[in-house]
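Just passing along the structure, written as structure tokens.
Removed: one protein chain of the complex. Kept in place: all other protein chains.
Chain nomenclature is as follows: A and B, assigned in order of appearance, with residue numbering initiated at 1 for each chain independently.
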Amino acid sequence: MRVPISILTDFGYDDEFVGVVHGVIARIAPSVRVLDITHGIARGDIHGGAMALTRAVQFMPDGVFLAVVDPGVGTDRRAIAARTPIGHFVGPDNGLLAPAVAMVGGADLIVSLEDERFRLPVSGATFDGRDVFGPAAAVLADEQADIADLGPVLDPDSITPLLIPLAEPAGNGAIKASVLWVDTYGNAQLNVSAEDLNSLGLEMGDDVLVGASMRETTISWQVSFGSVDEGQPVVHVDSHGQIALAVRGGRADEHLEISVGDSVIIGRPDGGNRIDLTIVGS
Amino acid sequence: MRVPISILTDFGYDDEFVGVVHGVIARIAPSVRVLDITHGIARGDIHGGAMALTRAVQFMPDGVFLAVVDPGVGTDRRAIAARTPIGHFVGPDNGLLAPAVAMVGGADLIVSLEDERFRLPVSGATFDGRDVFGPAAAVLADEQADIADLGPVLDPDSITPLLIPLAEPAGNGAIKASVLWVDTYGNAQLNVSAEDLNSLGLEMGDDVLVGASMRETTISWQVSFGSVDEGQPVVHVDSHGQIALAVRGGRADEHLEISVGDSVIIGRPDGGNRIDLTIVGS
Partner (left out) sequence: MRVPISILTDFGYDDEFVGVVHGVIARIAPSVRVLDITHGIARGDIHGGAMALTRAVQFMPDGVFLAVVDPGVGTDRRAIAARTPIGHFVGPDNGLLAPAVAMVGGADLIVSLEDERFRLPVSGATFDGRDVFGPAAAVLADEQADIADLGPVLDPDSITPLLIPLAEPAGNGAIKASVLWVDTYGNAQLNVSAEDLNSLGLEMGDDVLVGASMRETTISWQVSFGSVDEGQPVVHVDSHGQIALAVRGGRADEHLEISVGDSVIIGRPDGGNRIDLTIVGS
């Protein structure tokens, strides 16, 4: 059965890179549909690409997932395809694919994309999106080849993992979380869930003291922006079920001066219905 | 009959938001075609989004128009679908849809998108493009549901309007116009037509004095850039039939220091074939 291809890259929108990958796929598999997840991942940001792929994958149609954030192109990092319960993942084996593959149930087969029949016979060694990954995605989506045709089978457990920071105990019942993502609107997603906050004794409606070295502010945990006034910050469960910091009509990243990777201590020093959320910096 | 969906948002191109909305639609209605009008509306700029949608709508295929510029997501603003002569409009009821709906002939039916069967059962309340608007657009485009199935019917006249500035008399036969749009090339569109200038006694070929507090320049009304020298400004009828200020091979916004919302007085102080166009500032 022919399936769609969903693509995520750091190619940006200035050059013809995205179009060329679409072109390569269209030449090989003209009837395959291609969806763009995004091509705006920061250049070379494997972590950001992996997070975006992981967030997106459950909302895309089953099929082939082609992801290219590949600062190691032209080195000896492996180029792989992985078979999972929802379809095939294709990309560099640099950690980019691992979290999404794990989230959808893991891979039962991984191959190294070495078979020359499924690579473009071109000059250079620096555009594997066009020459290696695009063709592999196209033949898989169009069922022109089985994944096992594409190259030597690898140990499925050998996929390069990505270190995703987990929240951890910080003493006195507090936890140390970190900022996983700041989106285009300035919302800052943490690596904690509502359950994590509940386990600290916090319930929606409670106040959270968000503090950093030089500044402190009390923020209420609410269902959404709508429960606070314009310009005010809020702690809420975001659209991925994670705790996030936001500002109604504003940007939490600027308001709270936080960035991806910053640590945030969430504690409950006085035992009351207030916890401290301290931005430590990365 | 299955129809295409045309999408306009302020999601930008950095995150996976656009791709996820495409994914949600593809999962619900795999055969529906989706066209992207733009996702580059300035964050939260309802007015800019409404203007772009209004300019674009007549050139898109009849079908579903999905527009999301939604700074009020997570508040109690309504999520609506509107039935019009050219198809359905879906989006937040914050003024974004009103001018385009009016331009295509108005809505004879509006519903509030509340039926849980047509919303994604997900966490959070802050990504209605994915959870509410995308699914509604998909089922309407694919005729899996009638608009009346999607939620309670609202008064069609209750759609939230958007204030679009109209040119108005400014005394002595002059009119006070304003800058509706500055495009990516720096061209500045005014809310006056050729007929409006004709009514002031101005004809194509006449000179227009464009002045502001500290600077004045005479600009000729011509059919297009081609009638003036490189680097020179021109008044012309733009591709939407509106009077616009442009600079051949340059940017009118920089050359004339004008921005969206600036007021412009167009008068004819000496009764001759010259009028004054004064940039007042917003």
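Some observations on this one:
FYI, a residue touches a chain if its C-beta (ideal position, glycine included) is under 8 Å from a C-beta of that chain, and two chains touch if they have at least 3 such contacts.
Computed from a predicted structure; not experimentally measured.
Which of B:V20, B:I37, B:L162 or B:I219 touches the hidden chain is settled by the complete complex: it is B:I37. Contacts to the hidden chain, counted on subunit A, fall at residues 11-20, 22-24, 26-27, 30, 43-44, 71-76, 122-127, 130-131. Within the complete assembly, residues 4, 6, 8, 13, 33, 35-41, 52-53, 55-56, 59-61, 183-185, 187, 223-226, 236-241, 246, 248-249 of subunit B touch the chain that is not shown.
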